[in-house]
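Shown here: the complex without one of its protein chains, the others still in place.
What follows is subunit A.
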Amino acid sequence: MLEIEIDGKKLTVPSGSTVMDAANSIGVHIPHFCYHKKLSIAANCRMCLVQVEKAPKPLPACATPVTDGMKVFTHSDQAVTAQKGVMEFLLINHPLDCPICDQGGECQLQDLAVGYGQSGSRYQEEKRVVANKDLGPLISTDMTRCIHCSRCVRFTEEIAGYQELGMANRGEFTEVLPFIGKTVNSEISGNVIDLCPVGALTSKPFRYSARTWELSRRKSVSPHDGLGANLVVQVKNHKVMRVLPLENEAINECWLADRDRFSYEALNSEERITKPMIKQGGVWQEADWQTALEFVANGLKGVIAEHGRDSVAAVATAHSTVEELFLLRKLMSGLGVDAVETRLRAADFSLKTAGATWLGQPIAELASNEAVLLIGSTLRKEQPLLAQRLRQGVKKGLKLAAINPHADDLLTTKAAELVVRPDQLVEGVLQVLKAVAEIKGIALPTNVDAASIDIPAEARAVAAVLDGKAKAAILLGNLAQQHPRYAEVYAAAAAIAEATGAKLGVLAEAANSVGAQLIGTDAGGDVFAKPRQAYFMLNTEAEFDVQNGAQALAAVQNAKLVVALSSFSSCALEHADVILPVAPFSETSGTFVNMEGRAQSFNGVVRPLGDTRPAWKVLRVLGNLLGFVGFDYTSSEEIRDEALAGDIAPRLSNVLAAPVAVKAQAASGLVRLGEVSLYQADMLSRRAPSLQKTADAAVAAQLRASAATLAKLGLAVGDRARVTQGNGVAELEVAVDAALLDEVIRVSANHPLTRALAAHVGAISVVKA
């Protein structure tokens, strides 16, 4: 510990602290631009100059280590003169175009210029002008405003993991740019907008649509992945204008993924449906709520009377809130219907655990593991901010290993990696399990039949990464959870965890995957395999939210009654009989339980659009109409308190309820690797135009395979290929992917171009179109 005095205040700080850290710890503000607590120290803006006793000249607080007995003056004459001098230099080439700058009102340069700037400039010469750069559909540039703090450059390299921006040229000619002809394609790129202290990098979708001081700031929670990033939603005239991160060190830190940040565009989409609609004689007609709800109540009663309660199934995506899912289940049990399902992207429903599957540890502790083994995960696209956390962990010594059906770059160092065919994920995990058993000199569990398994060197390397680590985690991603043999993958992974002492965790696919399990909306199984007479669908688009979208669509099309509760019309319209417009997350209060089991409640940030109503209110009224007791809630909080009564923690468990028989199998031939692209994963991101223009969205529209496989199929990059799976056909552009084994055909799932295809993993045939 070191003693330091700042502006007369004495304090002690840990050695290694900088003057900036010390000042921050006692709330003394030192003006700065390039300093950022999550980035490396660049010390290139010089705004943070302070006076230090016995130092011959002012020193930059952000880069000056505290020494024992140091005396610092942040507002002395010397310090203020230095700070004013720096400000004068910064403003020399700045265009001072605040009136037309989106950053106006939230600009650090503007704010500090008020304190340290002059009212007029002594610089009379010509200012420099810097050409704008095309950074893609999300980030707008006004590079003349750049003050070269290099925060954006450091972000891409240090946080996003790949340096997409650089500082070219030198001195007066320095400019920030991507490499010639490239854009910024990171899935967390939008954070540079927040980091840029001036208006050089601003949000493209938000550009010129409001001034910051006209916006009210409301807290919310991201409805996308299982992280539950905290949001500040900014609103003007009852319209969501923009989304920013709400800092929460335990969850999203100060970051957001682009999906969290830009999906709000969908909230104002043309496809929003604002009036209840009933299809009569094949024609859609607007209806009032009373009529529509009675239609639904009578319809459900009618189907059950005629075909029995097993003829009805309710489905919802796990992007629905706790309150919505709880009332859905309650409504269905009132009707005697058991089939309520949220695991819509699953292919194997047989896994039974002692509680709700979850991360197995707090999110904040993930990066402090000594080793992490990822199984079946395209992590950067599934959980962009968790990938970021692990990246920071690797810098501090975490060893990362993966068993995956691809060798995608995590933009960090992998200590070991086993790449398998998508239909051999179980076998891959078994190879590592066998290697672990060998290292430990233990026998395989009796439920595991791995006799036919040989151990390749890569599997041994993966096993070695976990071996002897006091704190390790094994994490199952979306590809594992959506795998046709999920229960076997899970059981084999659990056996590795057991043998190595690692904690097993499941990376929740959706914002409320854990909440859905707590409520018990995972009791239906594959409700589309055996078609029902009636489907009650909450926030679900059959083709895009269900693993076998083609099968689901057929089931829904042939059903007698389809009730769709949705915020959007397009897809639901084609097959539903009645559509009830319900509020997206921004227009209702609700709760999501994230992957670490944390319940986060939020309020609506704007009022429901048109005649839209929060789904929990719709379900409540339906309950009343059907004459069920216990549907007299007056607030969503009341529902939440009933739904999540008691502690959540004891109800989370990744322990298998019963042993699962795991048996190695052989596989050969062309096989599909179907992943849900990050911008197709849920109703909102699907409809966010800017996200649909990103490089990630473009990649999702391609068929990818190894060069050897393409050659064997007679395909060249840029060709169009026709793929057939089951009865479904899709036509896609061909691209090469070096991260795949031969015979693996990577084709997005639940994508507009591939919606006719069947299971995510399975035999597929490909010909040139």
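Keep in mind that, in the parts below, contacts are C-beta pairs under 8 Å (C-beta built on N, C-alpha and C of every residue); 3 or more make two chains touch, one makes a residue touch a chain; residues count from 1.
FYI, contacts and distances are computed from a predicted model.
Missing chain, UniProt name from the options "Xanthine dehydrogenase family protein molybdopterin-binding subunit", "NADH-quinone oxidoreductase subunit NuoE", "Acylaldehyde oxidase" or "Dynamin family protein": "NADH-quinone oxidoreductase subunit NuoE". Here one chain is not drawn; of A:Leu91, A:Leu165, A:Val372 or A:Val419, the residue touching it is A:Leu165. Per the touch definition above, the residue from A:Met1, A:Val114 or A:Ile180 contacting the chain not shown is A:Ile180.
Along subunit A, the points of touch with the absent chain fall at residues 157, 162-170, 177-180, 182, 413.
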